[in-house]
Structure formats: structure tokens, C-alpha cells
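What follows is part of the complex, with its chains left where they were.
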Amino acid sequence: MSESGHYRPEAGMDVPRFAGIPTFMRLPHRRLAEAQGVDIGIVGVPWDGGTTNRPGARHGPRQLRDASTMIRLVNQATGVRPFELVRCADLGDAPVNPANLQDSLARIEDFHRRLVEAGITPLTVGGDHLITLPILRALARRHRPLALVQFDAHTDFYDAYFGGERYTHGTPFRRAVEEGLIDPGKVVQIGIRGTAYDGEDVRWARAQGARVIMIEEYYDRGPAWAMEEVRRIVGDHPCYVSFDVDALDPSQAPGTGTPEIGGIFTHDAQRMIRRLAGLRLVGADVVELSPPFDPSGMTAWVAANLLFELLCVLALARGGGPARRDAGV
Amino acid sequence: MSESGHYRPEAGMDVPRFAGIPTFMRLPHRRLAEAQGVDIGIVGVPWDGGTTNRPGARHGPRQLRDASTMIRLVNQATGVRPFELVRCADLGDAPVNPANLQDSLARIEDFHRRLVEAGITPLTVGGDHLITLPILRALARRHRPLALVQFDAHTDFYDAYFGGERYTHGTPFRRAVEEGLIDPGKVVQIGIRGTAYDGEDVRWARAQGARVIMIEEYYDRGPAWAMEEVRRIVGDHPCYVSFDVDALDPSQAPGTGTPEIGGIFTHDAQRMIRRLAGLRLVGADVVELSPPFDPSGMTAWVAANLLFELLCVLALARGGGPARRDAGV
Amino acid sequence: MSESGHYRPEAGMDVPRFAGIPTFMRLPHRRLAEAQGVDIGIVGVPWDGGTTNRPGARHGPRQLRDASTMIRLVNQATGVRPFELVRCADLGDAPVNPANLQDSLARIEDFHRRLVEAGITPLTVGGDHLITLPILRALARRHRPLALVQFDAHTDFYDAYFGGERYTHGTPFRRAVEEGLIDPGKVVQIGIRGTAYDGEDVRWARAQGARVIMIEEYYDRGPAWAMEEVRRIVGDHPCYVSFDVDALDPSQAPGTGTPEIGGIFTHDAQRMIRRLAGLRLVGADVVELSPPFDPSGMTAWVAANLLFELLCVLALARGGGPARRDAGV
């Protein structure tokens, strides 16, 4: 396993975790051109040009890198040791253009297309939720359509804002369905809540076959049930996971642009992600972390831990054979 | 419904929710003299002269107006569309006098008396909890005595502070019982907790017949049970609802003067308010939001959502006929 | 003067300044269609789509309205009583589109064009500095080209960002010169500083004839000298004033997207604005207030005071005849 050793974090027992240049989880930084051999690439997308409400998610990757240096090597709850299963690296940030929405989408897609072509599984840190659209476009070259597991307070299935804007952080999954990137019959959304404009988004999504689990149903039936629902619907279809931090309760994740009260608690979020083990995961993201609204840094710390949980299940999916999987759940 | 259309919020899909002059829920502002035809009037009372501990609730209405522009039109959990059921307006702030307690009580009562006389149901934003006393005085001209449902960490049934001060935010309901404004046999308090001076307040309240649900009993039996208790006790008596944000857990509502740990979680608070539907509600308030202790603004956001939940059940109560009620729960 | 009385703030001696719905300086809110008779209209532009660095200026108008309710009626330093000189109103926010840059520029221009056509002098609150471009376009229908007095840490005379983006908050005055909206020979910039990309912006501006006063020269010669320079260059040309809060020292104005250390102190800024009295001012703005980076709210408080100083000199310019001017400086 010496080879993958180059793709492991620095150890906190040797160098204090607050020291050093903050890459994601203290992994080595590799530019995309040097990333051959990497299995899972953690990527930042510092862009919030699709945000209709409070901005700041452009600062998410920077802050999450900072917080993630606190992460250690082993998932104590499941025993998974992702850095022994696969080779990981921080691939830096995708290029973006703060002053041009469509150009940004093209740049983000292109960056992820190169990852996919290099055989690297992307684990992306946003940025607002519109960044998932170009990632899905990139992945769709290989897997089309994808299943989707989405943790979120909002469906992001709106059609348009402000009299015709079809590309905002409230619309990516409507576009993804229209473009055939995801299979609406294999979409599960968990945590939807808050006051509504008029509910058209939910009606449309359900009409397409999507499974929208409102927070009320989630509270009544519980997270274990929700994940059974996920496994039932997704099956062994290639699947993408998108975690919008506003799925969480604002007391645990205030640093986001559009918080909604009465959300998911972190310990349940951790457990739900762990139950994605065994699915055929081909990519994942954590989005909508907005540092300007996170003065204590706690949301970044939460997001870093969820990023690690996602990394663990991606590593299991990527790690392949039963031998490696034995090391995990 | 075109008439009530003048009393609806601006739509967030047209004008971004962070834009514009912040009235409560982006409703039209009507001065009391112009408010004929309004069914439910949202009123601010920017006053904290009854506060014995940390001040700041005088800034509550301003901050809550700001946060409330994030509220949309439909209660996604219940389907209630309050702005289609009734005509709502922001009636501005009741006049207050920061340097004179009794004069302030008189001004607040007078303002609410005019509302009641105009047939408007008051939904008031404090201010400290002493403001509920003059509101009850105003309502008592029509309904006397009232039932009371109170969400709170403290009974506010104390007799006096600091050697004889009988009017503080810890005494309003003792005065209200003494003045015959509320029927102690029809009072239910939920969430009482924290260290105690000596427990005399609880003993007195129970001796009068009030139902004081301590947080321990609440945790053991659950919010659904608590609301059954409310419905059993209140029945179809005219009822006022007072929501002190310190009822909530301080992790979700730090912005209050006298927080107590181990409180009610917001999702349960939402559900409990929704179960007030069907009661004969004649007014409600949200009090004790103290912005100086709410640096992230999260408490205001929580309070804005609870204000909306209260508006929904008031709208159902006010909305009257079965036809309208069909639109709701 | 009873007529203009309808356009005066509520008095803080009657209603506490923290009470009520926060319009700019507690002025009456008038929709543009109802604004006939208004002399100076204060307008918000809640938009930061041109921001290349830290966002948040979209929240500027809301926060500045809140802070501005602390402003009283009289300029104690100069004796000017703007609300007795002219009729003022809060005209609300110009419509914007967070997801579309060019559409936003068009909407902002259109809103200001209607003001100009109604004979109203605009005093605008941003928003990022790109909003000044559409305001200048609107004003240019009447005055073309304009003189410009700009307080700023940056020239905003860049040509393009990110490989070709010609419309950002770093480029408005380059575009304004190219479009003939301002006369570069009548531009004075005060406070320019910070590290530079390569200095091309300053060289270009100077080549066009602009007077760029670097902070070093400002410190060596002083604010009184700087304003003599302004008066010498601008003369009696129709003149626009743009105040970017990043001109100020970050200790006094941290709430901005691109702070630069070693800036202008507020007392000098106040004095410099007062010395604009007598110029032929046709509009002004305060921009780049970013509330997410202003946790204490102090920047908003500073900006509200500078807005009042600008209002005073606009009122003098607008007030016209010697009689009114006697009431002032």
C-alpha cells in the first residue's frame, strides 16, 4: 500500500492539526495534469453566481479546507479507513468567473469532464447548488441518466426566477431532468421543508416520478426508514449524492444562504450517509456552505465531517472487491 | 379574492427577498386609521422596560421585520395559505415610552384597544413579556376571561421583584389572573424549566388551577400529548397564545434575555402551533426576542417562522366558514 | 413649509429611533408613481452581481435603512436642515435580477431614468460599484458628460477581468468614459491605495486626464487641499458624487468587500463632503457596504451618516435660491 501512501493526510500526532497549508483533509495537492493514479479527487468550486438570496458560498471551499484539517484518518463509527482503500488528492479549485454565469457553468463542466476522463471520482465542495448541474453534465458522458440522492431543505426543482431566469441555485434539477442527466424516477430528496412559493416545484417533481420526502414524513418515520426508501428506489443504478447543508437544522449549520428551521440533526445525517455504503456511487458534493454567515465556523466543521463521511462511502464504492469492502461497514 | 390581494406579500420570485423596505412578511403597511377591512394586524411593541435581566427586546420588532421578508406564501406542512384566507397588514409599532413603565403599558393597551374595536385580530411582536398584560387588558373588553396557551421557560407568575416591583416581565400572568383577564383554570404553560428562586410561582399557579407542564413531563410524554392536554383544557373557550422564544432550546434561539438550557426544539414548536388549529383563537404574540444577543440573526429567523405558523392558525380561526377551512389543515 | 412637512422624518423625541418600519432616515415611503413633488429621492439598489471578490453588497440598502433611523434632523456642524430645504422620500429599491447582470443594469437604468424624468435628484444606496454605471447612463440623458468626484480605495478604471469581463465593479468608470457619460478631465478620485495588479488602471485614467489622488498625496497635503483640487477641477460643471465606503479606513468601515488598510478617517470624510457645498451636484451614491462583513453594524452607521452629509449638500444644490441657501452653510 506504499503507493497510496503518497495520497494520505499528514498525521495530526506529528504535525498539529492547526499547522500547515490547508488542503482538503491535509491531502497532497495535485494539479489536474498531475493527477494520474488518483482515485478520488476533492475539488472546490468557489462560485455563487446562481444564488437568488444571501450570497457567500463562493467562499465555501476555502473555509472548508481550513476546517477539514481537523479530520483524522479513521471513521470511528464504521471502521472505514478511506485513505487506505483509495488514493485521494486535493485537486484545487475548478476555474470560475464571478461575473459570468454561463461561462462559469462551462468552466466547471470542463474541469469535471477532465476528471471523469482521467477515471477520477469527483467529490466536490461548492459553491451554490447550481454547480451540481455542470458536474452532472460532466458525469453524464459516462453514466446517463443518473440516480440522485439529495439532502436538502429545498427541491431546487423550480422552473425560473425573476421573470425567466432558468439557471439559478433553485433550478438545477429541473434542468438536469430536462437534459436527461438524471432519471426522475430514481431521485430521492430528503428534508424538504419551509414556507413555499406555491408548491409547484414539488408537484412537478412528483409528476416526473421523483420521491420527495418532506421533513414531516422524515420525522414521523425516521432516518433509517428514509435510507431504506433510498436503497429501494436507487437500487444498483449509478448514483450521485448531493448534500446541501441547508438540509441540516440551522442551529447546527447556520452558515448557509437560505436556512429553514426544523431541519435534520447532524448525527442522523452522518448515519444516513453511512447507509449509502453499497450503492454504486459515482460522485458526490457538499454545497451551499456560506462562510460569511458562519461566524463561529461551526458549519464548516459540520460540512468537513460530512465530506469525510461521503469520502468513506465513495471509497467503499470505488475500492471495489469484497476484500476491501470487508475493511469497511 | 382580488380585494384581499391588496393585503398580500410581494412575491419573492419577482422581487428578491432581501430587497425592499422590510415590513412584516412584506405585507402592506397600514396606519391604524387606515386599517379598516384588515382581518389580522401584525403589530410591533418595541419595548423592554419590564426586563429584570438582559435587555434588548425593544429591538425585537425591527429585527423580526427584517427576517420575516424571507417568509413565502404557503405553509408547506399544512397547506394553509393565510394570505388567501384573510386580509393581513403590518400596522406598524405601538407607541411606547422607554423611560416610563406605566405610561408604556397604557399606550400599548390603547393601541390594541383600537385594533380590537376595529375588529382586527392582533398578532403582536415584542418586546418583553410584560407587553402581554396590556394586550390582554385590551382583548378583555371583548372576551373576559380568556384561556391562555403559553410556550415559555418561565411561568411569569411571580408576584414581585426587587422588593415590591409588581410590573416586570416575570409577573404579567399573576396580574392578569388578579385582574380577571385570564381564567387560571384555562391556562396551559409548556416548557417551564431552569433553576428556580424557590418555586413559589409554580405553586401559586397550580393553586389557581393552571396547568404547568414542566419540561421533564414534556420530554417524557411528547409534544403531541402536550397539545392534547391543551385542547382538553381550553376547549372552545376564546383563547390567546403567547410564545416566549425562551421556550426554545438556546442552541436554536440564543437571542433572548433569559435563556434556559434543555428547551423545546423548533420542529416540535412548529408542530405544536399547528395543532392549535380549530381552537377559538383571538390573538397571539411572539415575545422576548433580543437582537443584541442574536449576532447570527438565527433567533429572528426562528421567530419569523413561528410568527408565520401563528398567523396560519389565527387565519384559520378568523377565516370562519368550513369552505375556507377546507383550504387549510 | 407645511407642504414639505409630509416629506420629513418622524421625530426621535416622539417615537424612539429604534421603533417603526425602517425607511431611509424615517422618511415617508413613496412608490415612484406617487413621487411627484419629491425633490430628492433616496433609492436602494440591492445588487452585487458585478462583485469580483467578497459579495454581500446586495444587502446594503436593507442594512443602511435600519441604521439610518438613528439620523436626526439637523447637521450640527453646518447648520443645514435638509428636510426644511427640500422634499425627500424613500423611493424603495430599484428592481434587480440577481441572476442576470445585463438585465440588472437595464432595470437600474430604467428606474433612475424615470426619476430623472420626474425631476427628482437621485441619492442612491448600493449595491456594488457597478450600479453607478446605469445611474450615470440615466443622468446622462440630461447632463452629458458629467464631472465626477469619487471617494474610493480603487480607481474602478480597469478594462476587464477574468479574461474579458468588461462589466464588473472594477470597470464602471472606464465604461463611463468610453460611453461619454463622464468627462475624464473633470474626474477627481481621492483615496486610491492598496497593492496593485500592475497599475494600468491609474496610467489609463491619467492619460485620459483624470485626477487620481493617491492616499500618499492625500496624507501629505490633507483633506482641505484635496477639496480645493476638487473645486478647481470640477468648477460649476454638473457633477456626480460617488462614495465607495472602502475609501475609509477598515477600522471604521470593515463591512465592505475589498478593504484596503491605511484609508481615510471618517471625520475627514465628513468634512470633505461638506466642502462639496456650492458645487452643481446632480446626484450621488454610497456603495459597497457589505453587511455580512459588518457584524457590529458600525459600517452601516458610518454610511448612514455619510448619506446624510451627501443629502445636505444635494439639498443645498437643489434648494436653489439664496434664501434657502441662507438656511444652510
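Lettered A, B and C in written order, each chain numbered from 1.
Simple rule for what comes next: a contact is a pair of C-beta atoms (placed from the backbone, for glycine too) under 8 Å apart; a residue touches a chain by one contact, two chains touch by 3 or more.
Small disclaimer: the values here were computed from a predicted structure and weren't measured.
Colleague: So 3 chains are in place, but how many copies does the full assembly in this file really have?
Modeller: My count of identical chains over the entire file-defined complex is 6.
Convention: only the chains that are shown with their structure count from here on.
Colleague: Are the interface residues of subunit A and subunit B largely the same numbers on each copy, more than half shared, or largely different?
Modeller: different
Colleague: What's the distance between the Cα centroids of subunit A and subunit B, rounded to whole Å?
Modeller: 39
Colleague: In subunit A, what residues contact two or more other chains?
Modeller: 52-54, 161-163, 293, 295
Colleague: Quick check: in the complex, which residue numbers of subunit A touch subunit C?
Modeller: 48-56, 58-59, 97-101, 161-163, 165, 167-168, 292-293, 295
Colleague: So in the complex, which bits of subunit B are touching subunit A?
Modeller: Contacts found on subunit B: 11-14, 16-18, 70-77, 249, 251-252, 265-267, 270, 295-296, 298, 301-302, 305, 308.
Colleague: Looking at the complex, which residues from subunit A come into contact with subunit B?
Modeller: It is residues 52-54, 161-163, 192-199, 202, 214-216, 219, 249-252, 254, 258-263, 293, 295 of subunit A that touch subunit B.
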